[in-house]
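Only a single protein chain was left out; the remaining protein chains are all shown in position.
By written order: A and B. Residues from 1 in each chain.
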Amino acid sequence: MAKYIIRRLLYLIPVLLGVSLIIFVLFNVIAGDPTAVLLGKNATARQMADLREQLGLNKSLLLQYLDVVKSAFTFDFGRSWATKQEITSMIKQGAYPSLCLTIPAFVISTVLAMLISLVVAFYRGKGIDLFIRLLCIAGMSVSALAYILAFQWFFAYKLGWFEISGFEYGFPDFIPYIALPTIVWILLSLGPDVRFFRTVILDEIYQDYVRTARAKGLGEIRILLKHVLRNAMIPIITYTVIQIPFLILGALLLENFFSIPGLGGITLNALNSSDFPVIKAMAILSSVIYIVFSLISDILYTLADPRVKLK
Amino acid sequence: MKTLMLLLVGSLIFTVGCSKEKNYAEREIHLVSPEKIFGFDPIHASDQYSSNEVGKVYEGLYEFHPFKRPYELMPNLADTLPTVSEDGLTYTFKLKKGVLFHDSPAFKDGIGREMNADDFLYTMRRLADPKLQAKGWWLFDDKIMGLNEWRDKNAALDVANYEEPVEGLKKIDNNTVEIKLKRPYPQFLYALAMPYSFVVAKEAVEHHGKEFLNYPVGTGPFILNKFDQSNTIVYHRNPKFREKFFPSEGEEGDDKLGLLADAGKKLPLLDKVVVHFIIESQPKWQNFHKAKVDILEIKDANISQTIDEKRDLKPEHKSKGIRLFLTPQLDITFFAFNHEDPLFKKNIKLRQAMSLAYNRADANKLFYENTAYEAQSVIPPGLGGYRKEFKNPYVKYDIELAKKLLAEAGYPDGKGLPDITVQTRNEPVARQQIELFAKSLEKIGIKIKVGMNTWPELINKVTKKQHQMYTMAWGADYPDAENFLGLLYCPNQSPGSNGSNHCNPAFDEQFKAATVLQDTPERSAMYEKMNETIAHEVPWVFGFNRTKLYLTHAWIKNYKTIEFQHSQVQYLNVDLEVKKELSKKF
Partner (left out) sequence: MKENSLWRDALRTLVRDKWTLFSLVIVVGYSLIALLSATGLIAADWAQEVGASNLPPSAEHIFGTDIFGRSVFMKVIRGTQIAMSVGLAASLIAIPIGVLLGALAGYFGGWVDDVITWLYTTFSSIPNIMLLISITMILGKGIFSVYAALGATSWVTLCRLIRGEVMKHKEREYVQAAGAIGGGHLRKLFIHILPNVMHIVIINTSLQFQVAIKSEVILSYLGLGVQGEPSWGTMIDDAKLELARGVWWQLAGATLAMFLIVLSFNLLGDALRDSLDPKLKGK
């Protein structure tokens, strides 16, 4: 086991080098000269030359690539071009609001999806199964923008049930602000979740041990909750764990419309101001977290299921 | 698991149910900033929204009178207007005594010290510091004796040497400064009223280093300990603010509007200022109409929600006591040609034809609900050099004439003319504006395409002359037509502010001669002439001089729209009684 973990940890290195390479090729090789962008409408040619030097754009490509690699391992991303803030501090600042939104939304939607898929699996093939599945798929087929615009106008403005936008630090102050975006999140993620969970549960239902249990005269609900769910938990957990990294990225559109000062908003802002270092940092950061969580997910998988042998 | 769910849903509903009580004891105001700001370093405050925040904490030597129009400068950190030598090159400034910086760990014992002449000179040097790449440098570039030389010399060093003397920056005594200019610069005092040159303390800059942009230490009416980049900024009244009083005069009629009711009171009038960053227009509008925000600028589609055809506030808003302020803006929108593109350079008739085919009436109706005015030339109304009677013969809708000119230009019915791409920002309204332009020009056979860019990309394309046409709006930096005429001045071409790269030697000569003059009728006459001659050349397809629309709630007092907003908030007041009463309606 320990050996496996070490091997997986070592595998981090080539993957991180690869991620750095993609980012480097995109932003340092393909992208053009950013200095005019940075200095604004009254720049002088001399100012642009000075800035190129300061940004290290006159270095050789290899050195520039090494800079990207270095930032992937040290998390020192330098300063934003647009806001001049230290990117690490921007990320720290934005992580809290993002997580306040995404964690509750994620937990609720996952739990809800579990419950729904159990019900759906219980009634598999019947009308209610089809109906709920259709509803979930319909829910995820509506554009997020349509939800946001309509809900904000109706529930927050017309009915006044929620705050229209904004954010406050500290529990429970933030709840009225995140409640509505949370609902939108749930509507959007129920579909894929239910669909995956249902498949997994159905996979188990047709296994031999279920047939045996049924032959022993156990009730259908009992089989479902005790045997099927326990076995289905393995893929469900791995599926769930692997989604966690995306929570850090926040929710681009939700944060923008609900004025939540999270990482999604930072990314969008960076996008609108061609702020390469911030986009680079977000891409690298999210990749690292993704890699770490996929490792955790793999380990959990092997721990939970002795049938899986480690390579 | 079910119980967990119930718990979560339950707590959600519970907390939603009990939202916070409003505060009627403190005079606080809630404002909106529609864009994120770039920190609190004055030398980088190049956009309106960063300037607005910098202006709450920092102050300059001069400021624009909050009520008088046309705009008038009044001393702020300076005690009086400066004495100027006869040749107009040497300015002597007297600074106010007893002005304290905010308390900050940067100072000895954490107590803010008195501002003095050294601080002002330090601020000026900081703008020129080659290591800092100040966005406000253009204001003083090549203007002050020895400052450019200082800048060049320090470019090679690792850290700029602030001790080295600069000929033009001289301290006479603790409160007196003498500044020598290279050549007459009548806009100099305006430059000292812009946030770029707001006074900072050396200790604070050095103490916070690169983090200085998050620790504003000014002398201004409000205090912010740290800018934490979240989506609200909360300022508190500066308890040690100097003796600065509400003005007792304004424009004619201001007293009748009740704008001078607070005359003589000590500033600032508010205890607390909260600025919310709200990017999208829907939540902005909704927050104002739920009274979570006190003042709102109305733009785009929200205009038709606000006013009727007679430009009156709609009754549903009136009944809540909401007030409407319509103020002509010192700005101009335009479709600029790239005059280095051979297509446009020599072909004045093509440019004129395009201007004549542009359906401005439709644009005004669709985008501004007829609140904007068709721009006749570069200078907007409200500045010296603008003449009401002047009508540009090419700013009208005349398809027949446009077709005729297009044929004379060598492209009958647009034949032989390539597609023209107009670059703009990637915002829906910006795109629609070009779509309307395209629709208009299609009628004479010219095909226009839309190019969408982020703001920095647009600037980049213009700076590098990689465009055929682009569209933009220009707002006044200061109330002098030079700021607009300069947009067509040849030496200002890219990467400078003349993004159209238009050049006309005769115009340039007049510009050089006029802009060194003080504001006199003679200069206005020269501006007029330049403005009207250039109009016939159609260097751009002129768009509009827009009107600013603001809504305030009834409890906001002393509000008057001002082009240079950064010092406005200290004059605002809140009527707590009215607020308490009216809040029931929201």
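Points to keep in mind about this one:
Criterion: a residue touches a chain if its C-beta (ideal position, glycine included) is under 8 Å from a C-beta of that chain, and two chains touch if they have at least 3 such contacts.
What you see is a predicted model; the values in this text were computed from it and never measured.
Considering the whole complex, the residue from A:Ala45, A:Leu134 or A:Leu225 that touches the absent chain is A:Leu134. Only one of the listed residues, B:Val274, B:Ala301, B:Leu326 or B:Ile399, touches the absent chain: B:Ala301. Of the options A:Leu51, A:Met90, A:Ala121 or A:Ile291, the residue whose C-beta touches the omitted chain is A:Ile291.
Of the options A:Leu51, A:Ala156, A:Val210 or A:Met282, the residue whose C-beta touches the omitted chain is A:Met282.
Residue in contact with the omitted chain (choice from A:Ile30, A:Leu62 or A:Ala215): A:Ile30. From the options B:Pro82, B:Gly451, B:Pro479 or B:Gly543, the residue with contact to the chain not on display is B:Gly451. Panel shows subunit B; residues 280-282, 285, 300-302, 304-305, 366, 426-429, 431-432, 435-436, 439, 449-454 of it touch the chain omitted from the view. Seen across the whole complex, the unshown chain contacts subunit A at 14-15, 18-19, 21-23, 26-27, 30-31, 130, 133-134, 137-138, 140-146, 149, 153, 191, 195, 202-203, 206, 245-246, 249, 252-253, 267-268, 271-272, 274, 279, 282-283, 286-287, 290-291, 294.
We adopt the following convention: only the chains that are shown with their structure count from here on.
Centres computed as Cα averages put subunit A at a distance of 38 Å from subunit B. Those residues of subunit B whose C-beta lies close enough to touch subunit A in the complex are 1-2, 4-5, 8-9, 11-12, 15-16, 19, 36, 38-39, 41, 44, 46, 130-131, 133, 135, 137-138, 141, 155, 210-211, 213-214, 228-232, 276-280, 282-283, 286-287, 289-290, 292, 454-457, 459-460, 463-464, 495-497, 499.
Per the touch definition, subunit A reaches subunit B in the complex via residues 32, 34, 36-45, 47-48, 50-51, 54, 79, 82-86, 89-90, 93-94, 97, 104, 107-108, 111-112, 114-115, 149, 152-153, 156-157, 160-167, 169, 172, 175-176, 179, 182, 256-261, 265, 269, 271-274.
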